[in-house]
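Our next item is chain A:
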Amino acid sequence: MGQSFAAGYMLFLLKGALWTLGLSAIALLCGGVLALVVALCRISTQKWLRLAMAFYIQIIQGTPVLVLMFLMYFGLPALGWSVSPLLAASVSLSVYVSAYLGESWRGAIQSVPQAQWEAAECLALSRTQRMAKVVLPQAVRIATPPTVGFMVQIIKNTSLASVVGFIELVRAGQIVNNTTFQPFLIYMLIAVLYFSMCYPLSIFSRKLEARSGEKSYA
Partner candidate 1 sequence: MTNLDFSVVFDRWDMVLQGIYLTIRLTLVATACGFILGTFCAIGKRGRTPWLKKTCGIYIEAIRNTPLLVQIFLVYFGLSNLGLSLNAVTVSMIALTINVGAYSAEIMRAGFDSIEKGQLEAAETLGLTRRQIYWHVILKQALERVYPALTSQFVLLMLASSICSQISAEELTAVANFIQSDTYRPFETYIVVGALYVVLSLLLRVLFWVFGLAIFRRRRNLAAFI
Partner candidate 2 sequence: MHSGSEERNHEIVVSLKGVCKKFGDIEVLRGVDMEVAKGEVVAIIGQSGSGKSTALRCIDLLETIDEGSITVYGHEVHKPGVDLRALRQDIGIVFQSYNLFPHLTIEENIMLAPTAVKKLSKADARELAHRVLGQVGLAEKARNYPDQLSGGQQQRVAIARSLAMEPKVMLFDEVTSALDPKLTGEVLRVIEDLAKKGMTMIMVTHEMNFARRIADTIIFMNEGKVWEKGEAGILNNPHTPELREFLQNEL
């Protein structure tokens, strides 16, 4: 009986881990789209747009993710919208991602050498064309290592979704603990699972960073 129980619990934890990855993907995708908007606004020619986005970034970067989650999960229903744990977690994490990645991507766009902008201008491309065909592709190369590194942060922050009841890895572990009452062991297992998800990404990000240090765009 002990064996099948343990296996059952492990499976439940692994299912939670899968949801962790799923929520991370949602946050990355939605947050990424928003981040692109944020980054483009930050370099827009319209001053009010730049300032508004700078303000947005400062606010989000100055708020704990947990408070964002509570705001979405408890605050929005008080205004009349019904919010599931998944929705609350997804929205909070996407907002979080948009602020951090937005800033990072803005930096990447701005570090594409000025010469590239000018060359594109000389080819009589419009501003949109310049962005899309010349600057952005190069910005993507620059932005990739820190973005991969940031994915580790996203995965870790999904753990906070457990607090609003979303059943990812931590919540799954807490549910298992309600029957086994071995919290230390379970959290150790959870830690190992997180480590196995995050560590490869960390290593990969470091490799990318080392490699990008060698390349030069003359």
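Observations, loosely collected:
Heads up, the rule we're going with is that contacts are C-beta pairs under 8 Å (C-beta built on N, C-alpha and C of every residue); 3 or more make two chains touch, one makes a residue touch a chain; residues count from 1.
The candidates came about this way: all candidates are chains of the complex that A comes from, given by their letters.
Note that the coordinates shown come from a computational prediction; the quantities given were computed from them, not determined experimentally.
By the touch rule above, chain A in this complex touches candidate 1 out of 1 or 2.
Every residue of chain A that touches candidate 1 in the complex is listed here, in rising order: 58-59, 61-68, 70-71, 74-80, 152, 156-157, 159-160, 162-163, 170, 183-184, 187-188, 190-191, 194-195, 198-199, 202.
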